[in-house]
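Of the protein chains in this complex, all but one are displayed in their positions.
Per-chain residue numbering starts at 1, and chain names A and B are given in the order in which the chains are listed.
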Amino acid sequence: MASETIALNEIAAGYRTIGERLHGWVTTVDHKRLGIMYIIYALMMLVIGGIEATIMRIQLMVPHNNFVSPEVFNRMFTMHGTTMIFFVAMPLVFGFGTYLIPLMVGARDMAFPRLNALSFWFTAFGGLLLYFSFIGGTGLYGAGNAPDVGWFAYAPLTAKVFSQGHSTDFWSLALLVSGFGSIGTAVNFITTIISMRCPGMTLGKMPLLAWLNLVMAGLVILAVSPLTAAQIMLSIDRYLGGHFFDTQAGGSAVLWMHFFWIFGHPEVYVLVIPCFAFASEIIPVFSRKPIFGYPVMVAATVAIGFISMSVWAHHMFAVGMTSYGNTFFTVTTMIISVPTGIKIFNWIGTMWGGKIQFKAPMLFCIAFLFQFLIAGLTGIMLSASPFNWQLTGSYFVVAHFHYVIVGAILVTIFGAFYYWFPKMTGRMYNETLAQWHFWLFVIGFHLTFDFMHVPGMLGMPRRIYTYEPGRGWEIWNLIVSVGAVVQGIAILIFVFNLLWSMFKGEPAGNDPWDAWTLEWSTSSPPPDYNFATIPVVQSRRPLWDLKHPEDPDWKYE
Amino acid sequence: MGEVAECGPDANPRAGSKQMKRSEQTRGVWGRVFAGAALFVCVLFAAKICLADPAGPSQIPNIFKPDSTPADSIFRLSKLVLSITGVVFLVVFSLIAYATVKFRRRGNDDGSEPPQVYGSNQVELAWTVIPGLIVLVLFLATARVILSVQDAPKPTGAIEVVAIGHQYWWEFRYPGLGVVTANELHVPVSDPQHPTPTFIKLLSADTDHSFWVPRLAGKTDLIPNHPNSTWIDPHETGLFLGQCAQYCGVQHAKMLLRVYVDSRPDFDAWVQQEKQPAVAADAATEGRHIFESTACINCHAVSGTVADGHFGPDLTHMMSRDTIASGAALNTRENLRTWIQNPDSIKPGSLMPAMKLNNHDLDALAAYLETLR
Partner (left out) sequence: MSSAAIPDLPAKTPAKIDWNLPSRGRVGMFSLIAAESAIFTIFVVAYIFYIGKSASGPQPKDVLELPVFISICLLSSSLTIHLAVRALRRLEPAGFKFWWIVTLILGTIFLVGTGREWHHLIYDRGLTVSTNLFGTTYYSLVGLHAFHVTAGLIAILTVAILALIGKVEFEYHEKLDVFSLYWHFVDVVWVIVFTVVYIVGR
């Protein structure tokens, strides 16, 4: 049982040298360790990406600032975007999924453990490749160095003639390599969820986290692949003299945009759907009610997955598509707001009539609801194509997507951190520090990203290393920059809380939250094999059935 | 089954973590609600302030102060969109706030679980259908504006301009009027009764750019090998500011735009002036000689002389412009000298090379350029 497992682990740990322990981590195929490695890697990259953002915000605090040169600034926004999307957000959602999915479906590991490890190392190596560009890229006019073409790298700026040296190639190859890792992870998720559920766990009885990760993995399969294809084409252009996006030879810059955004839009759903999953696990437990409308939540997510493959050109409204093209993508983008809105209502419905406890995971999920609502509404504004002609390419859209990625995605990830930290480490985090983290972060977030909408509406484009005084942008940029510092402090508190609690936190026990899914039936942390005997389940909340044998779920589902 | 009680609500598994006192919980909740509301009200006020007019109204490229039909159509659509999203926000925010406050666990809670509700078909149907209807209304309103702006017919009497984007400056040609200029666009004011809009064809010589003058129209990209077009019909004279809105390289930030809306007589006079070749001013022949014998003519054109380069801006009437380097500096003798001698100090990374002339030559050259009115 648990006590024996932990005792065994301790004995085993005591006899192992640092080298052996490190070797154990590097060669592991255990999904729990790989999940933790994904998460730690992402946290390190978060700090680096945050430094890049801070450098930009200092430069933009006042007009005509000289904190960094235009070349450095342009590298900063490219690296910041690329890092945050591919080496922070994706590894975070993959890491949590890798850790949780086998536990939640009652399996002992992922379907393909070695592929799991390979996928992680591909992702990690991709990040190293990207950052190696700082020292490895060379070329004319000092044009090498880190990539400076923006995270979506529009052609023909990425052609050899406009981007000399190897900086763009580092960008392209890093994404190609980490893309293979992403696809491998997706294959693993799909196979585990379809083929390794424990007896009794039909598709209609698995936790929402499993369903949503299934949809997400399907999107990765369909969306990351076009990016892989586009990177291969770009490399053929740059290395072999191809003309895919070579406008001087008749190639099409717009084709790159289509290919990129066919990836780029589903990508943001790849990031946000697992966050919906976290909210769908946390909100019920801290409201003490089951998720409201489980079948509709599944259906809405599947609908979002499908529709998300049809909206991509809303990133291209200003590019000169025909009015019919613009109209089509307007309507698909507006339609996707319906299933998304349904989910918000279902979460509110879950809280309704409950007994809400305001621990850190729930606080972050409530902030998620509020901020995701606003992000979705600014998204509706952007979906109206003519309005988009003013707002796109400006700080309004930068504010919108940060609202989603920071205000919804990162915030739910913080919630997930606090919720599953006890399970992963066996210790409770410090609730006071977590509350400090929460409030400081929310204040800093709103300072930055609420007010960032304004310069966009006043005509400030994005990706500019400086701006003219007298256009009314100064005060807003100053406030935005101050908020960034506040968020940075909050994140430092968060990291400190994690580290401190890992060593000094109270022992958590198996089930500190009185929750209902299978992972809470294991010890904290779970043994290597997860379950001594594979569980058999009868409802969506197997532990509720155990704790309430007089009133089990399977009578009502 | 005995283990269950240890994890159940009666137990205190959160050993070591303080249970929040009721007052703390309440404060936490209300604090959250108020903070959220306060912050949003602040934003609204801020928006109102910025949308009101501080000094120099036309200098602020405010998308909510349109002065041309495309920008105006967008503005009117945006009012509908903002109203609808505003109402949705208020409704849903109220629901979230209410749920958070009303259904919080009280301090005197008995630890029992609340009624376990799994869903409700009627409610879920309602909150599917109503958003669907809202989307339908929004879409229809939007589609009308897309068609009216993008597919607007070009009336006779429209001014035709071809804008060619370069790294990091704007080339403007008026094919029907025989005018070539750079960076500062002159258009006539358009009377709504008898419109004289300006239709701008958008091309690019190198990478992607975007033409954005917020008070006049939404932005449209300039993409090589993919001609686009946009149009404006400003209703008031004045200077309207904008800049390139698609990252095009290292000096994207300083590819600024100035649109001068002139009265019709002023515009016609400007056209007449621009059509003339450069006047050969004898006092500046030394500078002209330097211009024509160093690398200047490889990139620049001065009509009526041997200078016929197309890589850089046409300089025939450069003194009629208020700025140089695509708006990066005012057109003064000092700035002109700096720009020729060391462009990186004004626009580091621009494609203008440092000419490295000695002081005497530099003065002569600047004097010559100043004759190009």
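To be clear about the criterion, a contact is a pair of C-beta atoms (placed from the backbone, for glycine too) under 8 Å apart; a residue touches a chain by one contact, two chains touch by 3 or more.
Just so you know, these numbers come straight off a predicted model, no measurement behind them.
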- Given A:Leu255, A:Leu433, A:Ile475 or A:Met502, the residue that touches the chain left out of view is A:Leu255
- Message: Can you tell me which of A:Met216, A:Ala253 or A:Leu543 touches the chain that was removed from the display?
- Response: A:Leu543
- Residue in contact with the excluded chain [from A:Pro226, A:Gly305 or A:Gly320]: A:Pro226
- Task: In the full complex, which bits of chain A touch the chain not displayed? Write them out.
- Result: 1-3, 6, 111-112, 183, 186-188, 190-191, 194-197, 199-200, 217, 221-226, 228-230, 232-233, 236-237, 240-244, 249-252, 255, 259, 262, 426, 507-510, 518, 521-524, 531-537, 542-543, 546
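Throughout what follows, only the chains that are shown with their structure count from here on.
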- Item | Residues of chain A defined as touching chain B within the complex | 69-71, 74, 148-150, 154-157, 162, 247-248, 250-254, 287-290, 292-296, 318-320, 322-323, 326-327, 330-331, 334-335, 337-338, 341-342, 344-346, 348-349, 351-358, 363, 366, 369-370, 373-374, 377-378, 380-381, 384-394, 428, 431-432, 435, 442-443, 446, 450-451, 453-454, 457-459, 461-468, 470-472, 476, 506-507, 509-512, 514, 520, 546-549, 551, 553, 556-557
- In the complex, chain B touches chain A at residues 1, 4, 6-9, 13-18, 20, 25, 28-29, 32, 35-36, 39-40, 42-43, 46-47, 50, 54, 56, 59-64, 71, 73-74, 77-78, 81-82, 84-85, 88-89, 92-93, 95-96, 99-100, 103-105, 109, 113-120, 123-124, 127-128, 131-132, 135, 138-139, 142-143, 145-147, 149-151, 202, 206-208, 210, 212, 214, 217-221, 223-228, 241-254, 256, 327, 348-349
